[in-house]
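Please read the structure below before turning to the comments.
Missing here is one protein chain; the remaining ones are kept as they sit in the complex.
For subunit A:
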Amino acid sequence: MEKIRIVIVDDSPFSIALLRDTLEENGYEVVGDAGSLEEVKEVIKAQKPNLVTMDMTLPGTDGLECTRAIHEIDPTIKVIVISSMMDEEIMKEAKENKVSDYLQKPIDPDELVTSINRVMASDELYQLLEMESFPVFKESLLDGINRMTKTLLTFKDEYSVNKEYESNGITVLIGIIGKFSGRMLIDLSKETAHNISAALLRREPKNNDEIIAAIAEFANIISGNACSVLNRKDKALGLRVAPPSILYGDSVYISAPNFKTTTAIAQTNFGELLINVGFSRGEEKWT
């Protein structure tokens, strides 16, 4: 793997020397340093680093202004603030300025390495989620149906569309939250919901509430199991599920979110069932 290329922004030659040594000892390549806004712009344009360590107090400027200047040149460059000042207000401002992490001086080398690796890993992590999440959710659905009803299912169509669609009857919605957030949606007709809940309950459901409760718990198990599998692939994902919300009504349309989701239709013994899953690249969460 190529070395991660880093620029150090700090007005203290002592801090720069210290950081440079720490970074180089840990296998990173320090490609430049800067102590003012002009120098920052110059070195970023010239070096195109992967990451910048940013001091907050700089002569004639500050770390946030420099961060904005860096992101104007290249929004993909990650910025980690390293400052002696650390309070909630300043951290909030840093987040608003798309800073990836915030560390306090004096720097603990292990803490710095962990932070850099975590920040740089997020692109890879999202790719992992993009590649593997949908197969895992499909597997979880198949496994769930199999274990809870002793039946099998087959997947027919699989597609990604960026258009709203009309619900078949009942929609179960589960918000997913973690390093990246997203959602799982299960959509099925009232008949299919009735049939599945009868199989889950091993008797005829007494009323609509029982059907809804059974389907909600079913979806909860599917999403929970899928997220556990994904978290085992990389624990940095830290995915957790919110409680299910169930919606039904006259001609309900579910709009396409502003991130990519994938849909598959499962053919079960109880009728057709739609599963839709997607995660937003969005802003990363600090851990």
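By our rule, a residue touches a chain if its C-beta (ideal position, glycine included) is under 8 Å from a C-beta of that chain, and two chains touch if they have at least 3 such contacts; residues count from 1.
As a working rule, contacts and distances are computed from a predicted model.
Remark: of the listed names "STAS domain-containing protein", "Chemotaxis protein CheX", "Sugar ABC transporter permease" or "NADH-quinone oxidoreductase subunit L", the one matching the undisplayed chain in UniProt is "Chemotaxis protein CheX".
Within the whole complex, the absent chain has one touching residue among A:I6, A:M56 or A:L185, and that is A:L185. For the chain left out of this panel, the touching residue among A:L18, A:I107, A:A198 or A:I254 is A:I254. Taking the complete complex into account, residues 92, 164, 167, 171, 173-178, 181-183, 185, 212, 216, 240-259, 278, 280, 282, 285 of subunit A touch the chain not shown.
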